[in-house]
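Our next item is chain A:
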Amino acid sequence: MHESLALCGKLFPQGHDVAIEGSLLHGTGKTPGGDIAVLGTLDRAAIGVDLASALASRVLDIVRSHPGRPIVMLVDTQGQMLSRRDELLGNAGYLAHLSKCFELARQRGHRLVSVVYGEAVSGGFLALGMIADQVYALADAKIRVMALPAMSRITLIPIERLEQLCRSSPIFGPGVVNYVKLGALNAVWEGDLAQCLDKAMGSPLEDDQRAARGLQLAGRMQAHPVRQMVLDASK
Partner candidate 1 sequence: MEAAGVSNATDDGFYEATARQRVAALLDKGSFHEILPPAQRVVSPHLKELDLPVAFDDGIVIGEGRLDGRKVFVAAQEPAFMGGSVGEVHGAKLTGLLDRAARDRPDGVVLLLDTGGVRLHEANAGLIAISEIQRAVFRARAAAVPVIAVSAGSNGCFGGIGIVARCCDYVVMTEEGRLSVSGPEVIESQKGVEEFDARDRALVWRTMGGKHRYLIGEADGLVQDSAARIRAAVLPWLGTPVPLDLDSLTQEHARLALRLEQFGDAQDALEIWSRQGVKAPQDLPGLDHEAFMNIAVPLRNSSHA
Partner candidate 2 sequence: MEHLEYEFGPWESAKTGGAGATVIAGVVGSGNLEVLIEHCASNGQMRVSVDTSIAGFAQTWQAVMADFAERQRFGNVQLTINDAGATPAVVSLRLSQAAEQWRLQA
Partner candidate 3 sequence: MTQAFPKKSTRQWNTLATNQASRLQRARSISLNKVVAATDTVALLEAVLEPLDRVCVEGNNQKHADFLSQCLAKVDPARVHGLHIVQSNIALSAHLDIFEKKIARKLDFCYSGDQGIRLAKLVKQDLVEIGAIHTYLELYSRYFVDLTPRVSLIAAQSADADGNLYTGPNTEDTPAVVEGTAFKNGIVIAQVNEIVDKIPRIDVPGDWVSFVVQAPKAHYIEPIFTRDPALITEIQILMAMMVIKGLYAPYEVSRLNHGIGFDTAAIELILPTFGESLGLREKVCQYMSVNPCPTLIPAIESGFVKGIHCAGSELGMEDYVAGRPDVFFIGHDGSMRSNRAFCQLAGHYADLFIGSTLQIDLEGNSSTATLNRIAGFGGAPNFGSDARGRRHGSKPWLKAGQESARVLGSTMPRGRKLVVQMVETFREKMQPTFVERLDAWQLMEDFRLDLPPVMIYGDDVTHLVTEEGIAHLHRCATAREREQAIRGVAGYTAAGMARDRREVENLRDRGIIQRPEDLGIDPRLATRSLLAAKSIKDLVQWSGGLYNPPKRFRNW
């Protein structure tokens, strides 16, 4: 069984009809609190125009057919599709469209929860995952902007220095622990995943609290106060 379906089994012990369609994952999971729409990607999918369009199509279906039904995104993406063809067709527009569809769902009362179970990288994570109200990751998930060697190459900072910085600051290095400290993840899920999901579904819905959490956990000290200073600035 594919790991994504195994994950669905753990999330929805009461049953689910989640199916795989290419790189896309979709269906419904049963929970004591009611049905939950499931949408996701698998096998480190690169999100290009086709996949983004297919995902968006599913979001719109959920909004139309199941008003208010919570949506769980199961995230495994290596990022946006790196291809000339996808950029030629306007991948920015497709990824933005997917984000807008999720935003529409949120505004129409769908709770958005994402679970990173594989990889989550840059542009792909932006359009699928980080757009949610609550973002969780499994302990062995991999989240990053870029691998350290590539980062070292581009920034011209020696890799030893980057590794050293990774130990002192969550800003630079990949990893779910860092993303928790930075406020981008609500929590790392371990143990009984159905229970984790149940708890997430029961938590109060709030506006974007990532910067505040980052400050609280001393991972991202500037984002919250700077935003606040802009709001408070006199005219």
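Everything below uses one rule, namely that a contact is a pair of C-beta atoms (placed from the backbone, for glycine too) under 8 Å apart; a residue touches a chain by one contact, two chains touch by 3 or more; residues count from 1.
Candidates were picked such that all candidates are chains of the complex that A comes from, given by their letters.
All of these numbers come straight from a predicted model, not from anything done at the bench.
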item: Of 1, 2 or 3, the one touching chain A somewhere in this complex; value: 1
item: For the chain A and candidate 1 complex, residues of the former touching the latter; value: 49-50, 53, 56-57, 60, 63-64, 80-85, 87-97, 99-101, 103-104, 107-108, 122-123, 125-127, 130-131, 144-146, 151, 154-155, 157, 165, 169-174, 178-179, 182-184, 207-208, 210-211, 214, 220-224, 226-231, 233, 235
